[in-house]
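Questions regarding the structure given below will be posed in turn.
Every protein chain but one is kept in place in this view of the complex.
For reference, chains read A and B in written order, and residue numbers begin at 1 within each chain.
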Amino acid sequence: MGLTYDAIVIGAGANGLVAAATLGRSGMRVLVVEAGGSTAGQARLHEFAPGFRVPPLRPDPGWLPPPIRSALGLEGPGLERDHPEFPLTVALGPDELFPLPRDPAAAMEVIRRHSPADAERWPDFMTRLRSLAGFLESLYQLPPPDVSARSLQDAWALFRTYRAFRRLGRRGMAELLRTIPMPVAQLAEEWFEAGPLRAAVAAGGVLDYRLGPRAGGTAFILLHHLVGAPPGTIRGRGTWRTGPNAFTEAAGEVARRWSVSVRTGDAVARILVRDHAVRGMVLETGEELHARYVLSTLDPARTLLGLVDPAWLDAELLHAVRNIRFRGCTAVVLYAMDALPGKVGADDASAALAGVLSLTPDMDALERAADAVKYGEVPARPHIELTAPTLHWPWLAPEGKHIVTARVQYVPYRRRDGRPWDAAAGDALADAVGDVIEGFLPGFSNRVLARATLTPADIERRYGLTEGAISHGELALDQILFMRPVPALSRYVTPIDGLYLCGAGTHPGPGVPGGPGWLAARRLLADRR
Amino acid sequence: MAMAAVTPLHPRTAPLVRAGTWRRWAGFVVASGYDPHPDREYAAIRSAAALIDISPLYKYRIAGPDAVRLLDRVVTRDVTRCRVDQALYTTWCDGAGKVIDDGMVSRLDDTTFLLTGTTPSLRWLSMNAVGLDVALEDRSAATATLALQGPLSRAVLERVAEDDVASLRYFRLMHTKLAGIPAIVSRTGYTRDLGYELWVDAERAVALWDALMAAGTPDGITPAGIWALDTARIEAGHIMADVDYHSAHLALIESRKSSPFELGLGWTVSPDKGPFNGRRALEAEREARPRWRLVGLEVNRESVERLFAEHGLPPRMPAVPWREGRPVYRLGRQVGYATSGCWSPLLQQAIALAHVRAPYHEPGTRLTVEWTVEHRRRQARARVVPLPFFDPERKRA
Partner (left out) sequence: MSASRYDAIVIGAGHSGLVAAAYLARAGLRTLVLERRPVVGGAAVTEEVFPGFRFSVFSYVVSLLRPEIIRELDLPRHGLRILPLESTFTPLENGDYLVTWADPDETRREVYRHSPRDADALPLFDRLMQQMALAVKPILDMVPPDPTSLAPSDVAGMLRLGKHFRSLGPERFHALYRLLTMSAADFLDEWFEFDPLKATKSASGIIGSFLGPRSPGSAYVLLHHYMGEIDGAFRAWGFQQGGTGAVSEAIASAARAFGAEIRTSAPVARVLVRDGRAYGVALESGDEFEARVVVSGLDPRRTFTELVDPKELPDDLIEAVRRYRFRGSSGKVNLALDGLPDFTCLPGPGPHLRGAISISPSVEYLERAYDDAKYGEFSRSPYMDIVIPSLIDPTMAPTGKHVMSIFVQYAPYHVNGGWTDEKREAFGDAVIDTLSRFAPNLKSLILHRQVLTPADIERITGLSEGSIFQGELALQQLFFLRPAPAWAKYSTPIRGYWQCGSGTHPGGGIMGASGRLAARRILASWG
């Protein structure tokens, strides 16, 4: 006989801790089990060179829905944000940067150099994006809309969604419906004529997505990642002031306040099921834990294909889960730096590195980078985005030293030649990335003290993400809202009574820390009544 | 463009078809009847021995350590209790508990099974085999199947079998040699008569046919076509996919799907086995009692005679089984539909299989069934009877 809890949450990332805290607050006896050595999930620090630590996957901490903040009392100076002056900069060449400052007037000034007409349109564009993202903001605080709503709660959520939709106004509503399925390239082309500006906009639509900016639905991805972004920002939502895992620390603290226990270093071997109902789990140590409810923050494939005996799932559902498109396509190269690159032309590279510095100056290059991955190949000229987290948190590196992370798209999870991602292949990739960086930031490689590469296969191994998909499943239009991860699982419940999904694989998806966890926990509490 | 596919027995069956009475079955051309009229072939099934080419059945070999687990999660019966050399008749369902197909699970050895059915199942099996250590092989084309059915079938078989087939019990099978040809003999059939089904490599099928025909002559062995088989199976109360029900995988609309309970096959849904497709839905349905049920209808002969007499015609019963749906009424209101029927020479009675809504499916209920006489749609009186219509002792003895 093992220990017995009311609920066990698998995974101590943002969603797991928020779900646990939400349940604990209602008086349930809750345990969180985490396979890693510490909490924080994807925000966990990775020491890739002695004294150099960084959370490699998430440069953008995402948007924290206000209801979670207030319901759980998530406050404190740690959850203040710092906003870089230049959220996004596009490198145009070895001596020219195209920085997009947050301040609209300053941004217009920069854009004017490339196109006066574009400069004039910039403020309107940003207002439009904010308004459309604002609708998503209200959508993301609610369970996914259910067109066949039966319960009062569902109908209420549907009504609130509709109200938020109507608030956009007639033009806004039409614009929203038109924009969501659109390619981000089309959006960029409709608004702007300057190549660098188009590239800047388009890059936000392909984050962790395996298709290029000409693919339908990429405009939605841009909006998704701008939910909760401060005015003027075309990328990112600001970093937590005190450290990359400030949020998970705060959530963990709240959880402990509600008597939630957390066990780290304990991997789940399988979830116990009897008569279509969850009974608990077996840890890899062989220890059994019992609970009436189990919530999994792992992605749906890992949860249902990895931890549950598939016999409990109907073949149709198994087929659907197996067809969830994960398609990790992002690799990360981490650089331990002696110093940051200095000037690029007249501009300061380190100011750009406080935000995101994209090394893809035009949209066709972005599209071409996506071409190769369709055939399982690494592009000759990958799309690279650089950030220096040590500009926010100097303590991540030894005194005076820096870290630069390079997000690299598009890197196939499965290679065309069928060969695995071994160290040699990772090194070859990092060399190629280094060459590109060197082309834009001459002298960069001379300042590198050490580097480490995370290919999609490494990301899968290290973070337990199927196919290395940081997104827990592509943010394609057929995998969002009531389709996330698949329709039958979109209400957080599974065919196994008491087993809930609460990771980023469920609505509202990645980049909304605690969002899925909170909605799943509330769903559980409603079911319990 | 390929020619229509023929079964491995085509070289023997083709010359026997006297009136061009062919039909398509699962993409193969097979004989509806060898004679223009199926009476003699039917008679062989019930009073001698009939040899029927049922090679178009789909056959899958499932082998590996997880073969039991795979089949147990696919079908509604408890495969864990299927012993080696045993066969189970079963249905299999989708997640909503609607029947995809019905057929036979045969256990060839500890880790090897043969699944036979009437719809292609390779994709479905592989969808279910996720995470299981099992090899699937489609044996449909490589294996020919002959049904040897009738009270004298045992005698015929004994003359060619190397082993003691006489001791083979109902729903058991054995590996043996028939006239020197390796074969699997199973004591199963679609007729509810004493009978066997013989599984043989396609290239040896003709030789087996020849051996059986030669050995069976004293017992009046007769090749029989689908008409005769159809009559026998309706008497036996056996349903036929695409005729009496639609596979849940192919039904265009919900109302065309049926659960095992609605098909009178609730007994194939094991209440105490492990998880399988549709289990939850079926458990719920078992408690709620199904709203439809497949029943037998005995058509009142006098009432049919009267319909003909009104036109001054002698009564005529259809010469071959019919498969077009016919509405079934209770006091003028439609309460169901018949899906196949025939004149039963054995019972001297027109009979039909019908789906009837509760509560009209209770045995003894008086209903009427549409009967077209002289271009007019009329109704003949009928009575609900339990299935099967015919169930002789010799089947099991």
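As a convention for this text, contacts are C-beta pairs under 8 Å (C-beta built on N, C-alpha and C of every residue); 3 or more make two chains touch, one makes a residue touch a chain.
Remember, it's a predicted structure, so these values are computed and weren't measured experimentally.
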{"item": "Which residue of A:H319, A:R381 or A:R414 touches the chain not shown here", "value": "A:H319"}
{"item": "Which of A:V30, A:A215, A:V278 or A:L501 contacts the chain that the document leaves out", "value": "A:A215"}
{"item": "Which residue of A:L3, A:A106 or A:M173 touches the chain not shown here", "value": "A:M173"}
{"item": "Touching the absent chain when the full complex is considered, from A:E190, A:E284 or A:D338", "value": "A:E190"}
{"item": "Residue of B:T111, B:S126 or B:T365 in touch with the missing chain, whole complex considered", "value": "B:S126"}
{"item": "Contact set of subunit A toward the excluded chain (per top definition)", "value": "147-148, 170-171, 173-174, 177-179, 181-182, 186, 190, 211, 214-217, 319, 323, 325, 364, 367-368, 371, 374-375, 476-478, 482-483, 487"}
{"item": "Contact set of subunit B toward the excluded chain (per top definition)", "value": "1-2, 4-5, 24, 27, 120-124, 126, 138, 249-250, 252, 254"}
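The rule is simple: only the chains that are shown with their structure count from here on.
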{"item": "Complex interface listing, subunit B residues touching subunit A", "value": "69, 72-74, 94-95, 124, 127-128, 130-132, 274-280"}
{"item": "Residue ranges of subunit A touching subunit B (in the complex, touch as defined)", "value": "276, 305, 309-312, 314-319, 322, 495"}
